[in-house]
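Starting off with a structure, shown below.
All protein chains but one are shown in place.
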Amino acid sequence: MSTLLALTVAGLVTGCIYALTASGLVLTYTTSGIFNFAHGAIGMIAAFFYWQLIEWGVPTLPAFLLAVLVLSPLMGVVVERIMIRRLGNASLEVTLTVTVGLLLLLIAIANTVWDPLTARRVQPFFGSHQVTVGGVILSYHQLVVIAAAVVVPLALWAFLRQARTGVALRAVVDDRELAALTGASPSTVGMIGWAMGAALAGLAGVLLVSQVELNAITLTLLVINGYAAAVMGRLSNLPLTIAGGLLLGVLQSLAIGYVTISWLNQVQTSIPMVFLFVALLIAPPTRLRVGQLAPLLAPRVPSARRSLQSALVFLAIAALVTAILPAGQVASVTHGVAIAIILLSLVPMVGYGSMVSLCQLTFAGIGCVAMAKTGGSVLGLVVAVLAPAAVGLLIALPTMRLRGLYLSLATLAFGYAMDDNFFSNSSVMTQTLGLPVPRPLGIDGPRPYLLFVTAAFTVCALGVLALRRSTFGRRLVALGDSPAGCATIGMGIRSTKLGIFALSAGLAGLGGALMGGQEGVVGYTDFPLLLSLTLLLMAVVWGVRTISGVLLAALFFELIPHLNGQLGPVGNSVLSLLVGLGAVGLGKNQNGIVGTLLQKTSGLTKLPSLPHPRRAADQGDQPVREEVLTGAQS
Amino acid sequence: MLRVENAAVRFGGVQAVNDMSLECPPGRVTGLIGPNGAGKTTLFNIITGLQRPDSGRVLLGDRDLTRLPAQRRARAGLARTFQRLEVFGSLTVRENVLLAAELKRGLSRKGEAATEIADRLLARVGLTALADSQAGALPTGSARLLELARALATDPSALLLDEPGSGLSENESAALGDLLLSLAAEGMSVLLVEHDVELVMRVCQHVYVLDFGELLCEGPPAYVQSDARVQAAYLGAELATA
Partner (left out) sequence: MTAPTLTGALELRRVNAGYGKVAVLHDVDLVVPDGGILALLGPNGAGKSTLLRVASGRTQPTSGTVVLRGQDVTGRSPERLARTGLCSVPEGRAVFPNLSVTDNLRMWTYRPGLSRKDVEERAFARFPRLKDRRRQLAGRLSGGEQQMLAMSRALTANPDVLLLDEISMGLAPVVAAELFSLVRQIADSGTPVLLVEQFARTALEIADTVAVMSQGRIRVTGSPDEVRDRVLETYLHADTAHARQDPAPS
């Protein structure tokens, strides 16, 4: 019994941290309409900064205050100013990619400033002091966490209810334009929302840092627990969000306490996913959106004839390149083309259908493992497509009633869980070094295999274009443009969404299998979640609506390690700067690089900007809901 | 015959639609007019399934549509256009109409091909020249005609038009009037919300006037136009004393 109690208390303490970070997430999301995937990364930077200050001999309290109340809000303000402000009317794939870009940028910055190979530890507050309360031992640090989790939400609640700026935060959520007409500046208020959200992220990061190892990626991804809690609060309700965080902490603690050591890691990382999926299942359905987002320029779809011609030209060039390529480069180019197939899988889903998967590389990995297990025959390739497609269906199913953002969150949680539970599982990866993958269809020799992979890419690209020209392609695009319009011409939305998600996962699976065939052996590090995010960013920045866009993205991605080698120690920071610039630039020009070029060359005029911001779109049509944030009901 | 029986919906404190009933028989254009905020668009949303009513029923023929989701109602024969445009902006003009036609035809191979339907309807609303433009780049007037063509491609028995005339030039508006009359002559039920009173008076055989979410009066256009209450609704005379 006392174990149970102790575990529950320990879980509550962790839950407090989840609750804090999730509150910050909800605060920024409700005030700006942008879901901040970099929320955890902001907390991570705060944690590193705190460690640095301690290293420099700054006493705990000032270090804590500087990290949480100065640096974190400052990050929030800067991010809001340069990246978020222009995104008001942007589509999901753009807003999402911009914050994903920020996440990658912050991780890169941390790894540049603080060498990831050095082990760092931070002492808990008050060292090892502890008290015993009712038979449960609590460290002073835990008491601080609990105090923070009690005081901060109360202060937040009081601020939102009592302070004029707090009222203005809620007012801007309600009616941005009216808020401006009363004299409250929505942009200043938005900045305050981001500053406060970032401060909460920083607080959670600093409280957490003595509990886990100081690692940029681990700390960043721990926030997925916060996402799960926020989904419990339907991304808008603070009390429910906090309750969700606490519950998640307790469940995790109990699970860890009662499972055997060998399963520890698995349980720890799969619980947020399970939690998130349960929250998705019990969330009330979202109404069809009426009112349109700013349209992006849609590249002209090439005709069957035209795409076939381009494909033949491309293949001819590829054959030539394959023949003259230096032997040392063949492997890397082959890898790049396989990546291009994985990126190609984003074109129909993200580019046409405006749905975003954050774990495309995970699907690639499933495809790869599936083929490795069935052998490199035709059957193996079929399984490499079908297995991830089936998994994709299962993930997408619970999110069909909800907004597109929830699907992205589900994929993120899934990718996170798979990293630890699948790709590092010894029963999946048969050898310590990883899993041997055969080359499909027994194609031998590096150059023939490059040709084979290139041909596969070409065929898939032709298939994607043919898909776009078909009824299904039209359905897909229509779905991204106007769900209400779809419904009124009798189109069921779910089958289209599920279909494309499965198809896209399957295509990624094929790419993964071909990539595995090139590598020969795949392991834990080949399909990590973060790389999925990088790939998505590349694709959207280069232009996810066109084949040429993703091909360029894949080549650029393949060049990164080379550039890195060339540039030496500064390479990493230059690249992270590029990543950041890409994300910022995307906020300015949402068509991506290829889209912008097309726009410039085709002489098409800019699309008219609609006078309605997203929120005003169905004003007057909007029923009164429960009060956002504080969750009070009249 | 499209019928609405005692529909009502409330948004917070505002009774947006209150106990509203109307009939829209095939073969005629039925008008629905009233000042801004009278509840016309909300009524359209109730009929087409985008807004769940607090009470009331929607019937098409003898089929009760009240519990069906929007896409099933569309398949049952309801089509509509939107006051705030809902075109598929990333598709071309032709693709917008083609998609609706394809959904209607399903896999059947009989009769006119979907592409033929699309081209015929684009010609009918006068958009043939713009067929390959991106729909999101159309001016408002053309986008309204596109929504009309898209709605027609579902081969509806009842067609609901939410201010199709706004943004059209005089000639386009006249052509729209002719088109609506010919659609009615083909046996369609047409329900028209329109601010252009002239257009309403020309094409409607029966007009409902809404105000404050309630039915103010109904009748032939000439009768409605002379009704003191209608003038009051538009011009704001004190009804309370009348």
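We call the chains A and B, going by the order they appear; numbering starts again at 1 in every chain.
The rule is short, and it goes like this: a residue touches a chain if its C-beta (ideal position, glycine included) is under 8 Å from a C-beta of that chain, and two chains touch if they have at least 3 such contacts.
As the structure is a prediction and not an experimental result, all values here were calculated from the model.
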item: Which displayed chains the hidden chain touches across the whole complex; value: A, B
item: Contacting the left-out chain in the complete assembly, out of A:6, A:69, A:144 or A:167; value: A:167
item: Option from B:116, B:178 or B:198 whose C-beta touches the chain left out; value: B:198
item: Contact residue for the chain not shown (choose from A:57, A:134 or A:183); value: A:183
item: Selected residue (touches chain absent from view) among B:2, B:24 or B:38; value: B:38
item: Contact footprint on chain B, counting only the chain that is left out; value: 11-14, 35-38, 83, 139-141, 166-170, 173, 195-198, 212-213, 225, 232, 234-240
item: In chain A, positions touching the absent partner; value: 164, 167-168, 170-171, 173-175, 177-186, 605, 607-612, 616, 619-620, 622, 624-625, 627-628, 634
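The rule is short, and it goes like this: only the chains that are shown with their structure count from here on.
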item: Where chain A and chain B are represented by their mean Cα positions, the distance between them in whole Å; value: 41
item: Residues on chain B engaged by chain A in the complex (per definition of touch); value: 11-13, 37, 41-42, 45, 48-51, 69-72, 74-75, 78-80, 82, 84-91, 95-96, 98-100, 102-104, 134, 136-137, 139, 150-151, 153-154
item: Residues on chain A engaged by chain B in the complex (per definition of touch); value: 288, 290-292, 295-298, 352, 471, 474-475, 477-478, 480-482, 484-493, 604-605, 607-608, 612, 617, 620-624
